[in-house]
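Every protein chain of the complex appears in place save one, which is left out.
Here is chain A:
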């Protein structure tokens, strides 16, 4: 599984830079219709269809965000394939009042390929499934990903993962993992062994 992600990711950065100018010139709503030339894979038929989906996801996240979640719209508009989502620890949980940032990266194969999701910024939540470099051990981000899931679903999963935490601590293998892992969490072969937290 990790082998193709690198490739997909590379093409996505290429798509981003060319898409950037197009998105800026066109109005945000019309951006999806703009003919962005795409170097994506050949069975990736109509790029605009997936841009449309991302646009719609962005809209619905703006309109009805899950509690404590705000998406950085300007960032998403300049680069549709890279979002930053601000998240606030829910009241009554160990993370109450804390602020976190999640970074989403979408490959050209999104939504068939899962997005790359990591915590970024100053404050990385201390949680048994979150490594200090921001990588998250969550099955729907890799093998349990389904194209019917969405950014919203991922946010909700992460919120519930944080909310159900009973003790703030790092994963037991944190220092080793952080030293040896790839920058892309999707290249890690995760073992999902604990469904409780």
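One rule holds in what follows: a contact is a pair of C-beta atoms (placed from the backbone, for glycine too) under 8 Å apart; a residue touches a chain by one contact, two chains touch by 3 or more; residues count from 1.
By our rule, contacts and distances are computed from a predicted model.
Trainee: Of the candidate names "RING finger and SPRY domain-containing protein 1", "RBR-type E3 ubiquitin transferase", "Exosome complex component RRP40" or "tRNA pseudouridine synthase Pus10", which one corresponds to the UniProt protein name of the undepicted chain?
Mentor: Result for the unshown chain: "RBR-type E3 ubiquitin transferase".
Trainee: So which of A:146, A:164 or A:182 would be touching the chain we can't see?
Mentor: Touches the omitted chain: A:146.
Trainee: Using the document's contact rule, name the residues of chain A that touch the chain not shown here.
Mentor: For chain A, the residues touching the absent chain are 1, 4, 43-45, 49-50, 52-53, 56-57, 109, 111-113, 140, 144, 146-149, 153.
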